[in-house]
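Here's the structure we're looking at; comments come further down.
A protein chain is absent from this complex, but the other protein chains hold their places.
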Amino acid sequence: MTSVAATAPAHGAHHAPQSFWRKYIFSTDHKIIGIQFLFVSLFFLLVGGVLAMQMRWALGFPGKPMPGAGLLPETMATNGVILPEYYVQLVSMHGTFMVFFAIMPLLVGVYANFLIPLKIGAHDMAFPRINMASFWTALLAGLLMFTSFFVPEGAIRSGWTNYAPLSARPDLSGVTIGQQLWCISIVVLGLSSVMGSLNYITTIINHRAPGMTWFRMPLSVWALFITAILGVLALPVLQGAAILLLFDQTIGTHFFDPVAGGQALLWQHLFWFFGHPEVYILILPAMGMVSDMIANGSRKPIFGYHSMVFAIIAIGFLGWIVWGHHMFMSGMNPTLGSSFMISTLVIAVPSAVKVFNWLGTMWRGNLRFHVPMLNAVAFVAMFTIGGLSGVFMAATPVDMYIHDTQFIVAHIHYVLFGGSLFALFGAIPYWYPKMFGRMMDERVGKIHFWLTFVFYNLTFFPMHILGMGGQMRRLYDPTQYDFLKPQQPLNQFITISAFLLFASQLLFAVNFLWSLKRGKKAPLNPWEDNGLEWSLPSPAPHGNWDRAPTVYRGPYEFSAPEAGNRDYLPQHEKLPTDREPASATAPAAGH
Amino acid sequence: MSWWLPPAASTFAGDIDFLFTLILVITGIALVVVEAGVIVFAIRYRARPGRRAFYTHGSAKAEVVWSAVPAVTVVILGIMSNGLWTKIKGRDSVPAGAYPIGVRAKQFEWRFTYPGPDGQFGTADDFTVRNQLHVPVGRPVVVHLTAEDVIHSFFVPEFRLKQDAVPGMDIQAWFQATKVDSLELGCAELCGMGHYKMRARVWVWPAEQYAACAQKTSQEFIDCLRPSPALGMTGGTGS
Partner (left out) sequence: MPHATATADLMRPPFPAEPGAGVYSSKLGMWVFLASDVMFFTALIGTYIILRFGVTEPWAQPGAVLNVPLTAFNTFLLICSSVSMVKAYAAIADGKKYFLRAVPGKTLRDGGLKFWLLVTMICGAAFVGVQVVEYIKLVGHGFTPTGYREGSLLAEHAAANAVRYGAATGGLYGSTFFSMTGFHGFHVTCGVISMTYLYVTKVLPEKYSAQDYRGIEVIGLYWHFVDLVWIILFTIVYLI
């Protein structure tokens, strides 16, 4: 660490050595909490993937015994054939795990925690203990959800959206405890999310290093900031709805059951009022981190930084007024449908601005295709498909046909897998050195990228065709319908691709785990980036900096003329022409 | 297998297909522009020794163009969509004199209530048939959708019509079949473990034959509407 001290502001050495438990388990260090989230949510990502594989088997080869399904209990599969009641659990829990316990914590739990203080030059979060509580409640929520597979009747069967009255009536869904666990788990997760978001917002507002003005913040921090605002406002709505749903199941209220005056659509309104901001929680941080990686890989400032910021804000705002587009076919007032259609279409504008600005960033750059850059560029390419396919659904008459078909499944996966997950496959190796002090293997990373990219497209693109053919989603056995029988070969093709896609992830897992101990030692700034985090040793110490670093410029000054021979110019590096920001010299409060 | 939408069989299906194709063309152009940009830039501007990236923070002019073009496009799409939407699903969209059929969805079957000889819905001569929807060709039909237990969704791909059936609500949806045919009706909303088999058959009959048979009730109505091989129809009505 001494070798780096010359270029780096002094880093936190004043923290006494801590016991293993304090340091790695009950840690209040934002970086350790981020790493804890990383391991836990990668595990849940694997769970979600395993569920998807079983589901894909049933869709591709309905009625055929699945290899290895002999291990499943009789309540899930007989003679290796997945049962319909297990299939609906798979559908529901795949969505639940991927949305709530894999993608959301991977983007927000991991990277909001890890990056915010490092990128704005703070010592830690504003409330480190609340931050620790946020991780432990998230873990508890995940375990509660996981448990629901092992209770009598198994997990929920009403989709990750839990549409009432199916979810509210155990006599109709056939599941009691699993449904209650879902509600309780979501309430606990909501607590975790509010505690986390509260921290991120406060930290970003109050703990920025001197000179780190709002418009010098990296886009990843901007995106995480808006995401935190969405989280703090959206999750409580879902919590409220989940509590009412729990009451419907347990104490016999009838909020969502029309039998006694409740309203079935009320659940959908509450769920999607939360749910659409949630969709942006799942994509905005990815957009932010991709912006960082593309600027770095292109060795160019981000194209149109300010409009990128405003696009993030606009998307975050519009996310609140579009929830009805999930309900065009629900029997909601058709005039409302029209207004939701317009607000939804408007989102195309900030999304287009972002995509074109990423392209503009690559234009006339000096592109270094390291693994993070490859994945970030794939994000742009794939998110574009997901965004454009959204236009079909936004147009209400077309939605009449494709709503609730595999077309929607393709769309959501182009956004959440092609978008969020590719961003994560970039972000994980990108910040891995700062987390663990080692590099992930570049060659394995590239092979993993190409295999994933190819099989991902072979898996999800044909789903558009299935949807155009009219295949409804969440069907246990599509061959029940005569008009879907000719499409079955495509379903088999998708299933085989999906298995290969899953198998390709083994490379990532091996690379991730192997590099923890055996990876190449990471230098201070392996990607030659400008962010404050690269001024710290790898891995960064507890407390980050002894003295707050001072920021002299924006985060994307790649190839700036004043950088001299290098093609980057770190934010904390003072050039002779730079003046000290006023806040750097202001007297600090008593410590 | 089909790589495109199923054959269109209702009066508005053609309009929806046109809108679908239009959006496909527009988004296709956008897709080609973006993906070509990605590929060309990735090859052309790849790192080479001695090169330096062009230092720029952006161009307001370019950004205005690529915000304005999508904005105008989506506004036009929105206006076009809204017209069609109002025509199909708007408040007063159900054509006058549409033939009424009641649809009651329950786990996991469809119950169709026909108005009987008087053509009036809700009178004593109404009768109910399970999983068989018989409609005349060339005449608007309005289905009164409701559900007994959970939410289901009425979906006939060839009609391009989908509408949820929600317990506690009476939702109307209309269509006008354009050719004599035998089709499938599926449930599009996850309604429980039997969701995948919640399927019914839709028969579109010649108008005169339908009008004649509609004077009968119950089983006689079904018997009257025996599929005629000459019409090229498959499947029996007894399923």
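In order of appearance the chains are A and B, and numbering begins at 1 in each one.
Simple rule for what comes next: a residue touches a chain if its C-beta (ideal position, glycine included) is under 8 Å from a C-beta of that chain, and two chains touch if they have at least 3 such contacts.
Just so you know, these numbers come straight off a predicted model, no measurement behind them.
Participant: May I ask you to name the displayed chains that the omitted chain touches in the full complex?
Facilitator: Those shown chains that the absent chain touches are A.
Participant: In the full complex, which of A:Ala234, A:Leu284 or A:Ala410 touches the chain missing from this view?
Facilitator: A:Ala234
Participant: Looking beyond the chains shown, say which of A:Leu118, A:Ala423, A:Met472 or A:Ala548 touches the absent one.
Facilitator: Checking the options A:Leu118, A:Ala423, A:Met472 or A:Ala548, the one contacting the hidden chain is A:Ala548.
Participant: Who touches the missing chain here, A:Pro62, A:Gly109, A:Gly178 or A:Pro210?
Facilitator: A:Pro210
Participant: Kindly note down the residues of subunit A that lie in touch with the hidden chain.
Facilitator: Subunit A touches the missing chain through residues 122-123, 126-127, 130, 194, 197-199, 201-203, 205-213, 232-237, 239-241, 243-244, 247, 251-255, 260-263, 266, 269-270, 547-548, 581, 583-586, 588-591.
Here, only the chains that are shown with their structure count from here on.
Participant: Residues of subunit B touching subunit A in their complex?
Facilitator: 1-6, 12, 15-16, 19-20, 23-24, 26-27, 30-31, 34-35, 37-38, 41-42, 45-48, 51-59, 62-63, 66-67, 69-71, 73-75, 77-78, 80-82, 84-86, 88-91, 107, 145, 149-151, 153, 155, 157, 160-164, 166-169, 171, 183-184, 186-197, 199
Participant: Give the list of subunit A residues in touch with subunit B in this complex.
Facilitator: 84-85, 87-88, 91, 157-159, 163, 165-166, 169, 172-174, 257-259, 262-265, 298-305, 307, 329-331, 333-335, 337-338, 341-342, 345-346, 348-349, 352-353, 355-357, 359-360, 362-369, 377, 380-381, 384-385, 388-389, 391-392, 395-398, 400-401, 403-405, 465, 468-470, 472-478, 480-483, 486-487, 489-490, 558-561, 567
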